[in-house]
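A single protein chain has been omitted; all remaining protein chains appear in their positions.
Let's look at chain A:
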Amino acid sequence: MSLDWQAAWQALVGHPLFGFALTLCAYQLSLALYEKTRWVVLQPVLLSIILVIASLWALGIGFDEYRASSELLTLLLGPTTVALAVPLYLNLRRIRQLFWPVLLTLVCGGVAATVFGVGLGWMLGAEEGVLRSMAAKSATTPIAMLVTEQIGGIAALAAVFVMVTGVLGGIFGPELLRLLGVTHPAAVGMALGINAHAVGTSRALGEGEECGAFSALAMSLTGACIALFLPLAAALIS
């Protein structure tokens, strides 16, 4: 009896859930590696992306095929972005006491991160598509991707910029802030949340509860502000 390996392989790779399964496996593997090493660079999302890309290349599968068979996950991204309103609302209720410091820092920090990113990229000679994908990097990934698409950048590039920024900020942020004499937990938390999103917030939680709370607050507020103002600013400029 001869088995039809060719047909079996085609049925596997061509299955409508193949991309879904591949993503889940890559994510589980990345999570396990991260849990084991606790190494900040091994962020599960970044590692999963690398694993998925490597698998697709090795198997000779194009991105369009993968996208079609992983659509189940992408469809949920919309409602999940809407769900960000819940932590945002809970965080907003918490800031009453430091309202003005938080608001001022948020606006300055959000503008600074965007202007420094785009400005440095421009000085170093990056082309326009890269610059447009750089602008939203202080927002959390789902927001940054939507905004970037809106302002004519490459959403996937923005996602990677956001993730790399988070890792860089999470690694160097706490030490940099200590060197500068920034010691108040709310200040450390704000700086980490505005600039390093989720990775920064998990570092901030390690520094203490107040620090973590302010980081989560800063992360969701920065995301909302960038979502609201960056497309409008871009529409005004161009």
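Note that in this section contacts are C-beta pairs under 8 Å (C-beta built on N, C-alpha and C of every residue); 3 or more make two chains touch, one makes a residue touch a chain; residues count from 1.
As a working rule, contacts and distances are computed from a predicted model.
Going by its UniProt record, the hidden chain of the complex is named "CidA/LrgA family protein" among "CidA/LrgA family protein", "Tripartite tricarboxylate transporter TctB family protein", "(2Fe-2S)-binding protein" or "Membrane protein".
Touching the chain that is not shown, out of A:L42, A:L59, A:A155 or A:L205: A:A155 (per the contact rule at the top).
As for the chain not pictured, it touches chain A at residues 19, 23-24, 26-27, 44-45, 48-49, 52-53, 56-57, 63, 66-67, 70-71, 73-74, 76-90, 92, 98, 100-102, 104-105, 108-109, 112-113, 116-121, 124-127, 129-130, 134, 137-138, 141-143, 145-147, 149-150, 154-157, 159-161, 163-165, 168-169, 172-173, 176-177, 180-184, 186-188, 190-192, 194-196, 198, 224, 227-228, 231-232, 235.
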